[in-house]
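Encoded as structure tokens, the structure appears first; notes follow it.
Note that one protein chain of the assembly has been removed; the remaining protein chains are unaltered in position.
Each chain carries a letter (A and B) given by its place in the written order, and its residues are counted from 1.
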Amino acid sequence: MENYENIKVNFDSFIQSLKSNADDIEFRKKSFNHFLTNGFPKAKDEEWKYSPLTKDLNKFLSVEFGKSTEQNFPEELKENYDHYPIIFIDGNLQLENVQENGLKIVKNEKFLKSVKKEGTNPVLNFTNAFADEGYLIEVEPNTIISKPIVVYNFYSKNFSSNFVSAKNFILINESSEITIFEKNIYNSDQEYLITSNTEVFLAKNSKLKKYNVNEENKHSTIFNFTKANLDEGSELEHFTFSKNINSCRDETIVNLNGKNSFASVSGIQSLLDNNNHEIKLIINHNEEFTESSQFIKSALHDSSTAAFQGKIFVDSQAQKTDGYQLSRALLLSDKARFFSKPELEIYADDVKCSHGSSSGSIDNESIFYLRSRGIDETDAKEMMIKGFLAEVIDKLKDDRFKKIFFSKLGHDSENV
Amino acid sequence: MSNGQEFINNYNQGTEYAQGFVTDVETIDVPKGLSEEVVKFISKQKKEPKWMLEWRLKAFERLQSMKEPDWQKPKYPKIDYQDLYYYSAPKSLQDQPKSLDEIDPEIRKTYDKLGIPLLEQKRLSGIAVDAVFDSVSVATTFKEKLGEIGVIFCSISEATREHPELVKKYLGSVIPMSDHFFATLNSAVFTDGSFVYIPPGVRCPMELSTYFRINASNTGQFERTLIIADKGSYVSYLEGCTAPMRDENQLHAANVELVALDDAEIKYSTVQNWYPGDKDGKGGIYNFVTKRGACRGKNSKISWTQVETGSAITWKYPSCILQGDNSQGEFYSVAITNNYQKADTGTKMIHLGKNTRSKIISKGISAGHADNTYRGMVSIHPKATGAKNFTQCDSLLVGNKCGAHTIPYIENKNASSEIEHEATTSKIGEDQLFYCRQRGLNQEEAVSLIVNGFCKEVLQQLPMEFAVEAQKLVGISLEGSVG
Partner (left out) sequence: MIEIKNLKASVDEKEILKGLNLSIGKGEVHAIMGPNGSGKSTLSYALSGKEGYNVSGEIKFNKKNLLELNTEERAQEGVFLALQYPTEIPGVFTKNFLRTSLNSIRKANGESELNAIEFLKILKEKSTELKIDDEMLARPLNVGFSGGEKKRNEILQMALLEPSFIIMDETDSGLDIDALKVVSNGVNSLRDPDRSFLIITHYQRLLNYIKPDFVHVLSDGKIVKTGDWKLALDLEKEGYGQFIN
């Protein structure tokens, strides 16, 4: 059993420093005590069977929030198109004034108080105990926000402590639409524990496109938790681009609560060195005529490991649902590993659900074809890997971000 | 459907659990409960050599520190292992009848009724049968004939006495004695089951089969089967099982070990029709079975085919350890659950050798309030260069009070390997039903015809003699599920 004495001390002094109401403090204490009952997850816990976090979390038996000395976000790191920025510098939120009717971006105080139930997920409980910053995005009914919101999570060189935790809240009201792009920029090579809990509510007929980029972090341990609740006729497109990330678990739960709601959750991972990345995904079809799609691809170089645990759950109420899930991995080195647990749990008979999972090496026939057209082996492989990952991007609905992700991959469909 | 017509002709013969009768025989029972004395008693009854008793006692000792697993989906009330009988045998079998004609007529009649005649003149042609009644083997047919070509086919009890060198070498070599709770329990108290040895280069000329019958009440059955296919040999083995209708749940905890050496092939088929409980979920067998095969030699092959229609709870994963280079494992399964039946079944394919291949075809059908889980693992180890797996898991739901759950674990640790997994869930199409009915089939006939079609890939794997039987079972098991 790990020694959590230091974390207890950390928590006590954190609570002391909080200027919060009694309810909030109580919830944090409950969450923390819940966390303490079993501590960080172990590899033998079924829910964490293939998780890299079981190994890496134990590096953080003492956590410290940083009061970073960094105040400025380098202007050149901003995206070069018109957008509304939300900037976290070393975990501290900086908001700019937003002037658009129907759009509210504020510090998330509502959600900090809104969550009252502690869960069974130890890392989520840990996050709920500590998280002190976060954004709240709310779109009023019948509002289409055409400019995307870009969330920058920036880690500067002047950040000396080891822990960042955020709780975010996204509420899209009836018949509204928005696109949110969230990216992590690591300017420091330190070992951090970064956790987040994002709650999403999509009201009737609303649409959210949420795109995430997480790349180039050689040392940190990351846990992202997202829960989305979808009302009737709403649509969620959730996509995560991961590249060269040391240790990460992306956990997403989608509840399709309203008829004709639709969720697409997809992602690509390009992993190097000892990268270890896990995607856990649960889609709950709680109502009839709901539809979901999961599409994950991994390209595994060097000694990297990817794990995919995806589940489609169909309630006995949820007739006429359609659930689809596909996970595919390319093992590009002798030391690369892929674990997958694609799960279906179905309690209604009039449904169409399927999943597929495959892993293996690059197809030799395809390599031969490319080489027979004069392309050398290295380039042919590179082309195949990019093409393999590009398939997921190609299915995204937003043309602007499609292009952005293609060029991130060095694979541009337009510019030949 | 080539056998469709035949199936329909046979269809109306049995409308409930036809094997649910009780045979009235005088029995020898051990006192209730699990203890060292009981282990010794069983060993003594079996006239086992000393090393066998010591092995059992070691297992019993290890059991004391083990916990019953609880990760399975179907939950059941805690079993009181001290409230069970571990041995029950008809008194008439105590002195081991010298010829088949000496068998107690009551028991003979039982097997006649089950369609497994044991007498010479009525025997099934081409099939040798080992008949196990509660804790003892009643008879093994065609033993002498098989002996002429060196094939050993007898009860495991007999094998511990007659072929100790083989039993010592292989027993527990695939399922280690303390593998898990039920395997260890079985190792301590196993009663009977079959032993098969096929010598090098021999292609066993007939189907070997064991028919398991639970008769006594409150008694657990602890089958132990060991099959060894020596270099270049081939054997096809089939087991069937039934039990009387009783209100209490009964435990059948078997261990089955298969060993295939170089170039050998074992085909193991199961038609499991233990009493499933009544339509309200009362009674029925707990079928908690450990089945594992080792493809120890190069180019060896083990193929599991199972048709699981019975039992209140079926919990088993017939698996293959693919050690030899180029060895192959196959798993074909149909699991049907109706009413309150529950199944948690699947397979493990562990790829250790180079160019090993595995194939998994699983069809789960769930009706009534039943719950059907496929759980499986495909694991490709770092040295299994060129390994390949293909898995197809399909589930069919009839009604919205039942459940289907697919839980595959896929582990790939070799870049030159290929793993493909596919799974679907569907229902019986209205248009399919309409089409059949328009051609004159009634609703239930149509359903079983369609379900048989759904299972065809698996049913085809069964030896011909049993395929028809299995198709019939598929239909009967789903009776009353479509209104």
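To be clear about the criterion, a contact is a pair of C-beta atoms (placed from the backbone, for glycine too) under 8 Å apart; a residue touches a chain by one contact, two chains touch by 3 or more.
The shown structure was predicted, so the numbers you read here are calculated from the model rather than taken from an experiment.
**Student:** Among the chains present in the display, which ones are touched by the chain that isn't there?
**Tutor:** Displayed chains contacted by the hidden chain, ordered by label: A.
**Student:** With the missing chain put back, one of A:26, A:45 or A:394 would touch it. Which one?
**Tutor:** Hidden-chain contact among the options goes to A:394.
**Student:** Among A:19, A:44 or A:373, which residue is in contact with the omitted chain in the full complex?
**Tutor:** From the options A:19, A:44 or A:373, the contact with the absent chain belongs to A:373.
**Student:** Which parts of chain A face the unshown chain closely enough to count as touching?
**Tutor:** Residues 363-366, 368-377, 379-380, 383-384, 386-391, 394, 411-413, 415-416 of chain A touch the chain that is not shown.
The working rule: only the chains that are shown with their structure count from here on.
**Student:** Chain A to chain B: how many Å between their CA centres?
**Tutor:** 44
**Student:** Spell out the part of chain A that touches chain B in their complex, as residue ranges.
**Tutor:** Per the stated touch rule, the residues are 46, 49, 316, 319, 329, 331-334, 336-361.
**Student:** Flag every residue of chain B that touches chain A in the complex, lowest number first.
**Tutor:** Residues in contact with chain A: 71, 382, 395, 397-427.
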